[in-house]
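Can you read through this structure? Questions will come right after.
Every protein chain of the complex appears in place save one, which is left out.
Coming up: subunit A.
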């Protein structure tokens, strides 16, 4: 049997760190990168007698997420203790939610693949619950000992659990990317994967199509989309190989090693902890009144789906363009700012530039759009000059490069400054173009003859010569027209 006889089943658990200023159960700061244990309060280090107090900001972010995915925000949810011993878990238990999570259900639509093969799919979510993060064990800095840094202990997390709806690593990555974009879109998580603000665990199994679910193995702590893809691909192949060799899959937790590209077992089901969950008696049930939900609803930003529809309807963009421009909050914000400066009539041109030259340049420079050296107002200034025929698209690329390099200054009229300073204004004076055309015809008799002999290619060469002679500034449409009339005449 071959690999195509197997169906892959993937569910994701994502830990999104909520971007509150203070921790979920204490007033200590959540800022990243402080000296070890400088952001650990009495509550975070679990001194005797201390008690947790729930951060309303964390709850509010959970509500925002629930509303964004069309889930039920539970009117009453319960914090529970997950008991286990580990040095970076100061209380000996993690406060989480178990039987009654704050967000229940919901769904996210993802777009998988590129071009003609792209398709949309809806991934159902099981739940999302609030919990606290643990600290960190530092095994490298101390000889024969481990250090404990509790700065991260008590950082608020939203654990987002999907149904096992995904059927390939590509779908898993598309889902993770969509979720990543969404939590940043609704501003509940900074999404910084290097700093661990967005971590994925993947539950992977394989089965015969239509058959019962296979035994799953959970890959822990994948902190990049690339690792997520690699880890799933390796794991899937490993499971298929194991099964085809007559082996069995044992339920287990595995780790992905980015250096080898392999997954290896961390613990089997037999070693699994009995977490002895029970409701935390230090915290009352979390009651969320309808008025609170209504207020959060009122403060919600326009969501990607709605924005996409609006781009199609009001701006006349294609569905593909609208999807691309709403793939992340930053791109959408940049595009909207560009359109609002350039005018709605130029939306399509703005879209082309944001998705085309700007995206390519950012990609080359490995920059985020928020850090683009060309700001939306400057790009709008450029787009306007294309639209009013001051410059051609080709010259515009040259102007854009100049803007990128800071020529033209930081003001919105930077494009005009570059055009003026470099004399790039398009020549539309027919007389001036005619003069150039005549010079070119005189100097390229061979091409003229070829054209007259029926070689259309020779015409293009002549256009190129005219454009070159005008340093690219001649209006291409006029050049065409004049050239044709001269040759035809």
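Simple rule for what comes next: a residue touches a chain if its C-beta (ideal position, glycine included) is under 8 Å from a C-beta of that chain, and two chains touch if they have at least 3 such contacts; residues count from 1.
As a convention for this text, contacts and distances are computed from a predicted model.
K.L.:
Any idea which of "ABC transporter permease", "Glutamyl-tRNA(Gln) amidotransferase subunit A", "C-deglycosylation enzyme beta subunit" or "Ribose import ATP-binding protein RbsA 1" UniProt assigns to the chain that's been left out?
P.N.:
Options "ABC transporter permease", "Glutamyl-tRNA(Gln) amidotransferase subunit A", "C-deglycosylation enzyme beta subunit" or "Ribose import ATP-binding protein RbsA 1" narrow down to "Glutamyl-tRNA(Gln) amidotransferase subunit A" for the missing chain.
K.L.:
Among A:138, A:283 or A:387, which one touches the chain that has been omitted from the display?
P.N.:
A:283
K.L.:
Check the options A:52, A:154, A:376 or A:408 and report the residue that touches the missing chain.
P.N.:
Answering carefully, the residue with contact to the hidden chain is A:52.
K.L.:
Which candidate, A:42, A:118, A:213 or A:265, sits in contact with the chain we can't see?
P.N.:
Residue touching the absent chain, from the options given: A:42.
K.L.:
Could you list which residues of subunit A touch the chain missing from the display?
P.N.:
Contact residues on subunit A toward the absent chain are 42, 45-54, 81, 83, 85, 87, 90-93, 148, 274, 276-278, 281-284.
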